[in-house]
Structure formats: C-alpha cells, structure tokens
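What you see is the complex with one protein chain gone and the rest in place.
Moving on, here comes chain A:
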Amino acid sequence: MEILMAIVIGILFTSAVYLMLSKSLLRIIIGTGLLSHGAHLLILTMGGLKRGSVPILGEHAKSYVDPIPQALILTAIVISFGVTSFFLVLAYRAYQELGTDNMDQMRGTESND
C-alpha cells in the first residue's frame, strides 16, 4: 500500500513542479496546491498505513492508527490554507495593478517598472 501511495505522491510532485515552472501565475498557484497535497499525503504515508481503528478511545480496539501524523497534517493543512488564500488575493491584486499574470512580464528590470 505504501508503495502505491509513494508512486501517487511522486506523480503529484511531478505535476506540481511542472505547473510551477509555467508562465501563468494561476497555474503556479495550482501547482502549490498540488505540492501541499503531496506533502500531506506523504506525512500520512510515512507515518505508516497499518490497519487499525480510528484514533478514538471509545472504539475499544486492539490497535489504533498513529494519531501523530494526522495532527501534523491538520496543522499543515490550515497553514497552507492561510498561505494559499493570501497568495490568491495577492495574485488578484497583482493582476489589477500590474495588468498581467504572465511571470515573464514581472521581471524586475527598468523597462518593466
């Protein structure tokens, strides 16, 4: 199961890198979304995908899945939500002010100022 997940996460990272190297700002942001998906799935996978009950004590199971990676993911998810929403608003604002979403035209040279 972990091997399958590793391959899937690898595909997510590949797509994220491909999208982040493109010219359009919106594609780059979609790329960061895929990157954080990959990272979160990686925490889950690296914590181990052994069979066990959900980590609620009321279940009275013999074994539970590891609760730490889930807590880490939850933290990482809300952080990346915050950053992504800021990034999206920044992209919107930059589109209004600079009038472009092409990263090639956002170089810091004299002619672009």
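Definition applied: a residue touches a chain if its C-beta (ideal position, glycine included) is under 8 Å from a C-beta of that chain, and two chains touch if they have at least 3 such contacts; residues count from 1.
FYI, contacts and distances are computed from a predicted model.
Enquirer: Quick one: the chain not pictured, UniProt calls it what, "Protocatechuate 3,4-dioxygenase subunit alpha", "Na+/H+ antiporter subunit D", "Cytochrome d ubiquinol oxidase subunit II" or "Light-independent protochlorophyllide reductase subunit B"?
Expert: The chain we cannot see is, by its UniProt record, "Na+/H+ antiporter subunit D".
Enquirer: Can you name the residues of chain A that touch the chain not displayed here?
Expert: 20, 25, 28, 32, 35-36, 38-40, 42-43, 45-48, 68-69, 72, 75-76, 79-80, 82-83, 86-87, 90-91, 93-94, 97-98, 106, 108, 113
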